[in-house]
Structures are given as structure tokens and as C-alpha cells.
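What follows is a short report on a single structure.
Complex shown without one protein chain; remaining protein chains in place.
On to chain A.
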Amino acid sequence: MVAYILKRILYMLITFFVIVSLSFFAMKLLPGSPYRNAAKLGPELVAQLNHQYGFDKPIPVQYINYLNKVLHGDLGVSFQYEGRTVNSILASKVPVSADLGIEATIIGVLIGIILGAIAALRRGTWLDYGVMVIAVLGISVPSFILAQLMQYYFGVQLRWLPVAKWDGIESHIMPVIALAVGSVAVIARYMRNEMIGVLGSDYIDMARAKGLSRPAVVIKHAMRNSLVPIATIVIPSLMTVITGSLVIENIFAIPGIGDQFVSSIVTNDYPVIMGTTILFSIFFLVGIFLTDLAYGVIDPRIRVAGGDS
């Protein structure tokens, strides 16, 4: 097990290095400059600034310089937001996106599991069909439509909830729902299919034959075994949502990282592009690693012995 984990960590480091290097070189292929006033600067002034920032050096040299700085914990300073360090931008924006993403994932997963389980247990009834209709809608209605509809009805018409901004728990309700609906739908469908499979298996009949109560059978045996595939999608989907939902953040004016990442690419804000890429790749690599470990915890049959079996 320890050997396996060490090996995985080594792979992660290599993957990480490859991602950072490829991103750096791909980013340098972007035409244009990172200067906010580029439209008025003219080529001579741009050349002067390039010289001052070291952008006139060969790209491999810039790359080594960059890596050297990163290893010293310095991600650089934004061009778009003059004087703001990338560290401070990430520190102020990522927690907001993470907050939104985690809330949406928890709600999405819980509701999805419950709905999926209900649908499986009541297969063929109106409850089952109701859940599946919700699931289909949840997948097919884009979250921004839902967000705008909610914003209009609950915000403008009924005035129950604030139209936008990330300020107090009531402002979380609409963005979290808008973002969670997609995962509710996906997870409910997974859960339903798994549960149906599990409920039909021999060990469930066995548990019932032993005289266990129905709730005990459902919760201890059926649901636990149905959760294995869910684990494979929860962590990646969590990673996706905490790295920022551009659309939802924009509609509800949430100061998260989603829009920042996109606008940094559009404006060639090199330090921010790289800083965000580094952080996101760490998230994903660790997330995937944890998912693999989680298999073993949930299902003792899956062992991570790495070739010994």
C-alpha cells in the first residue's frame, strides 16, 4: 500500500510538471501582449516594455526563470490588476468558488442519492417517473437558463431572494441550486441504476431471508454497495465546480475564480494564467488520487495492492 501511494505520488509530480510546462509554452504561443493599454502603445513602446519584463528573451530562458520563481513560492504579479500578486488573487477568489462548489456538490449529491434510491425502491411507480423527469430536465436545461429564471422570479418578481452578489446565506440559495441541479440529475440516474442492480442481487435476498428489517437492508447493504460508482463521479465533479463556474458566477456577480481564469487568458495575463493552471492541476491530480483511494475504503473488494493480486 505504501509503495503504491509513493508510486502514485511520483506519477503525480511528473504529470504536474508536464502540465505546467505544456501550459507555459502553449501560453507563449498566444499572440499579443499582456499590456492593458496595448491598443494605444504602438510597437516601440511594447518592445520597451517587453524588454523591461524580460519577454524579449528566448522562451526557454523565460521558462527557466519562471520555474525558478515558482519554486521560491513567487507566482508573480498580475498585469490586469496592477500590483496584485497572483497569490493574493487566488487567495481571495478560490475560496469563494470552492464555497459555492462544495455547497452545490453536497446538496447535489445528497438529493441525487436520495432521489435515485427512492426511484429504485419504487421502480415503475409515478415516483420513479417523477424523479427521472427531473433528471432529464436537470441535464437538458442549461444552468444559466435556470439561474436567469430563478433570478427573475425569486429576485425581481417575488423579491424573496437577493438578485445577485455573494453576501449572506440567502444569496447562496439560487446559485447553489442552479449549480447543483446538474449533479442531482446525474447522480440520481446513476444511483437508481446501481440500486436496481444491487436490489436484485443474491446477497440482498440473503439479508432479507436472515430477517433483517427493510431499512437495515436498504441502508446497510443496498445503498452502501450502490455508492461505489458514485464515488467515481463525485470527486471529479467537485473538482469541476470548485474551479469556478464562469456562467453562474457571472449571472449572480459572485467574485470567484471562474471568470478570472477566462479573462486572464483573453488578456494574456501570463502570471495569472500560470498560477491558476498550477492550482487547478494540483486540485485535479489530488482529487483523482483521492478517488482511487476512496474505492478501497468504500468497497473492501477493491484493493490497491498494485500487481500483487
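Quick note on the criterion: a residue touches a chain if its C-beta (ideal position, glycine included) is under 8 Å from a C-beta of that chain, and two chains touch if they have at least 3 such contacts; residues count from 1.
Here, contacts and distances are computed from a predicted model.
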item: Candidate names "Peptide ABC transporter substrate-binding protein", "Phenylalanine--tRNA ligase alpha subunit", "Cytochrome c biogenesis protein" or "Molybdopterin containing oxidoreductase"; UniProt protein name, chain not shown; value: "Peptide ABC transporter substrate-binding protein"
item: Residue, one of A:245, A:268 or A:281, that touches the chain absent here; value: A:268
item: Among A:38, A:67, A:106 or A:204, residue touching the chain not depicted; value: A:38
item: Sole residue of A:63, A:81 or A:283 that reaches the chain not shown, by the stated touch rule; value: A:81
item: Hidden partner chain, touching residue among A:30, A:196 or A:286; value: A:30
item: Residues of chain A (touch criterion as defined above) contacting the omitted chain; value: 30-33, 35-46, 48-49, 52-53, 80-84, 89, 92-93, 140-142, 145, 148-149, 151-152, 155-157, 159, 162-166, 250-253, 255-256, 259-260, 266-268
